[in-house]
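So, chain A:
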Amino acid sequence: MNWVGLYNYWIVIFLMMTGFYIVVSQGNLVKKLVGLNLFQTSVFIQYISMGKMPGGTAPIESSAPAVYSNPLPHVLILTAIVVGVATTALGLALAVRIKQAYGTVEEDRIREEDRNV
Partner candidate 1 sequence: MIILEILSWLLLLFGAFLGISGAVGILRFPDFYTRIHAAGVTDTLCAGAILCGLMLQAGLSLVSVKLAFILLFLWFTSPTASHALASAARHAGLKPHLAPSREDSPSTP
Partner candidate 2 sequence: MILYLSALLFSLYGFWLLLSGFWHDSLLLGLGGVSVLLVAVLAARIERRDPEHHYLSLLVQLGAYWFWLLRKILVANRDVVLAIWRPQRYPISPTEIRLASSQRTPTGRTIFANSITLTPGTVAMEVDDEGIVVHALQTQAAQDLARGEMDRRVSRLERSAK
Partner candidate 3 sequence: MIDIVLLTFLAATAIAVVRHRNLFAVVMLAGIYSLLSAGLFVTLDAVDVAFTEAAVGAGISTVLFLATLALTGPREAVPVRKPYLPMVVVSITGAALIWGTLDMPRFADPQAPIHQHVAPRYIETSPTEIGIPNMVTSVLASYRGYDTFGEVTVIFTAGVGVLALLGIRRKRSSKDAAEKE
């Protein structure tokens, strides 16, 4: 079995899981969002990796004959990046409001505050 061709994917999976780990383990709302960003960016890398052609070039027609990489994953990821930044912006806006309402962005302290009310 040809393991070398998978090595890339394994690093990417490691990256994804690092991001995912930050999301689920950290208590700070802003850091969670950083993790979410990392997680999503890594998924993007995964998508883009699969579109690569050996010896290919960017899918923009050139005068010289060339092998082009697959443009479809690129299009999908362009959309996904936008979705990602939209989510980040909204999440940060929520974090700002939470800070103003609770005085903290730590999950544990927020939970305490809620219990006290």
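For anyone wondering why these and not others, all candidates are chains of the complex that A comes from, given by their letters.
The rule is short, and it goes like this: a residue touches a chain if its C-beta (ideal position, glycine included) is under 8 Å from a C-beta of that chain, and two chains touch if they have at least 3 such contacts; residues count from 1.
In this text the structure is predicted, and so the values were computed from the model without any measurement.
Any copy counted, the candidate of 1, 2 or 3 that touches chain A in this complex is 3.
Of all the residues in chain A, the ones that touch candidate 3 in their complex are 2, 4-22, 24-31, 33-35, 37-38, 41-42, 44-45, 48-54, 56-62, 68-79, 81-90, 92-97, 99-100, 105-106, 108-109.
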